[in-house]
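The complex is shown incomplete by one protein chain, all other protein chains being positioned as in the whole.
Up next is chain A:
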Amino acid sequence: MDQTEETDAVNRDELIMQQQRQIEKEISDTIPLVSEEQPVDSLNNEYMGDDVYGSKVRDLAAKYRAIRRTRPDGNCFFRAFAYSYLEYLAGHKEDYDAFKELALKSKDKLVALGFPQFTLEDFHDTFMEVIEHVSPGENDKQELHKLFNAQGYSDYVVVYLRLITSGQVQEGADFYQNFIDGNCTIQEFRHQEVEPMYKESDHIHIIALCSALNVGVRVEYMDRGEGGQVKAHDFPEGTDPKVYLLYRPGHYDILYPN
């Protein structure tokens, strides 16, 4: 490859990346990080005349009173989880106190697992600040919503949950290795798929985060599959869910049970 071709190749990469950023910007300009509550049947707008989804939306609407959408930026699972769980904790003092204690101790645990203390602290401090702001005594019910739509806070919470998830995968490496496809080591998986922002989550992320924080999550799966009903899956199996999420291929939103 001569110099001109090389420069062309570089320019093409730059152009693709520019276009990618443009698309991301359009998404971020039109969709809030976390929306207000909306009726479940508002989902129908996306599936006009689609019988499969139409019947599943009806099924979902019978079980849940509302949905809260998250921005599809690859962080939706972590953002939806954090919002939903903190909202639950704001109404449950005992669980809130236990979680705050766990969150406080998590920093030393992650440092012991090899994360650099200096950069970790930044995220941990913000994470604790957010937890502090949504304590059960807090009167302003909009505080959580404001914080989660302020990119600085919202994204830092996502980063910290990613680090906790990565730490859990490291700690349980023997177990999680079974879920990772053959040509990727645990370390590679953590650095490539868990820690970086905007990388989408899979079952392994959900299982690891739920176990690290000791929280049950119910995910309602809605896809083109047969049966006319959404399928619920609890992580870890058999636990009492505190967080309810809707999964549609590639995306998680928050659900509110009846």
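Everything below uses one rule, namely that a contact is a pair of C-beta atoms (placed from the backbone, for glycine too) under 8 Å apart; a residue touches a chain by one contact, two chains touch by 3 or more; residues count from 1.
Here is the rule we use: contacts and distances are computed from a predicted model.
This complex has a chain not shown, and the name its UniProt record holds, of "Elongator complex protein 5", "Mitochondrial 40S ribosomal protein", "Ubiquitin-conjugating enzyme E2 G2" or "Dynactin subunit 4", is "Ubiquitin-conjugating enzyme E2 G2". Taking the complete complex into account, A:Glu195 is the one of A:Glu143, A:Glu195 or A:Asp234 that touches the chain left out. Note on the undisplayed chain: of the listed residues A:Met17, A:Ala62 or A:Ala232, the one touching it is A:Met17.
Contact with the omitted chain, checked across A:Leu163, A:Leu213, A:Val230 or A:Leu246, is made by A:Leu163. Touching the chain that is not shown, out of A:Asn45, A:Asn183 or A:Asn258: A:Asn183 (per the contact rule at the top). Although one chain is not drawn, its touching partners on chain A can still be listed: residues 1, 3, 6-7, 10, 13, 17, 115-116, 118-120, 122-123, 126, 151-152, 155-156, 159, 163, 183-185, 187-188, 191-193, 195-199.
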